[in-house]
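Below, a portion of the complex is reproduced, with chain positions unchanged.
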Amino acid sequence: MSSDVLIPLKRIEIVVDEDSVEKLLDLLHAANVRGYTVIKHAGGLGSRGERRPDDYALQERNALVILACDEKQAERIVTALRTRLKEFGGMCLVSDCNWVVGASGSY
Amino acid sequence: MSSLLVPAILFFALGMFACLIKSDLKFPPDMHKMIVIYLLVGIGLHGGRAFINSPIGDALPAVFAAFGFGIGLPIIAYIILRGVGRINPLDSAAIAAHYGSVSAGTYMTAVAMLNSMNVTYEAYPVIMLAIMESPAIMIGLVLAGYSRKIMGGAKKGEKGMMGHLVREAFTNGSILLLFLSMGIGYVVSEPSYHKIEPFFEGIFMGVLCLFLADMGMEAGKRISEFKKVGVFLVCFGVVMPIIGACFGMLVGHYYLQYSVGGVTLVTVLAASCSYIAVPPAMRLAIPEANPSFYLTLSLGVTFPFNIVIGVPTYYAIAQYLAGQG
């Protein structure tokens, strides 16, 4: 596909405690992010053991945040996020992706 | 025996049976949460109403007893877990905290049984129900701190955690709902209360049945985790409520001097252990402890034991004590 259809961007995927998601979004807003997608009620396994959203008594939940942005923005986000990731509890992955031109450019 | 044929207990058995034969019966998770909210408000309102005719000053001994149970029983549990079972200190602290607290489900089942036999009871046990969660969480923190000291490694940032958990112990949604509903039940006028009675009292016992069916399924699920938990802990989950029950019986009969119904309820409070407010508090306070230990004990061992064997037995003994004078 030609380059006027696809714009190469970075895809950032963050998993945090659902309770910390507001703080994460504040951090993203502060970094002038223009778009993201949030999926709540996720479970998982990590350094703090298993987290199960359907558990009868504990109901620990993660939230998954996906965002596409340009390389520079990505660097800014990663830098801001790194130090706070422990507090939020979770992980952050970065990979390459291509934005399909046509949608309003909220990246 | 016939006291086992109370619908609430039968529905608990229904849920457990469905789970054990691996039926696909499952209640939506939100249904459980909604029922808990409803039941807590219902107990609270009812409890608050009962206070209108009971001098509040007389509640003081019940409050003392509640604090006594909340602090004393976890310490006993901790000593047994460490001394007899050689359980890891932090796991011991987390488990112990649960036994200082109470199970609202067990309490309501006991109330259902008393009601179905037309046995009256005092207004004060419900205030103990509301109070006992908080000291149990506190003492859990203290035991965890002690455990960390003897293990040599203090967790950093623990002080902030302490403040956080003290707040949690008092702003926990379930405790708050119970307390505030009690207040509302106390202040509303009689005609006002009559308008909301059909919802909060009329259908209460029926809703409790669905709650216990759900608890039965959960208890059944936990049974498969007995192996992971080990023989000692499963036994502890039966012995500890019996120890608690002994204290409850003595305190209820000799110190508080309640009627048969009241003694039964005080015993249930001492013998039961939390599965609502304490587990998330311990998960936060003692992340190193294995949650499947305390949850399996609380939901899979002690709760079913109390529902099926404990409650009717406590009532029988309370009757015997009353007969002794």
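Structure notes:
Lettered A and B in written order, each chain numbered from 1.
Please note the rule applied: a contact is a pair of C-beta atoms (placed from the backbone, for glycine too) under 8 Å apart; a residue touches a chain by one contact, two chains touch by 3 or more.
Just so we're clear, the structure is a prediction, and the values are computed from it rather than from any experiment.
Chain composition of the whole complex (per this structure file, using the shown labels): A x3, B x3.
Heads up, the rule we're going with is that only the chains that are shown with their structure count from here on.
Here the spacing of chain A and chain B, counted between their Cα centres, is 40 Å. Those residues of chain B that touch chain A in the shared complex are 29, 32, 218, 275-276, 279-280, 283, 287, 291, 295, 298-299. Residues of chain A touching chain B in their complex: 48-49, 54, 56-60.
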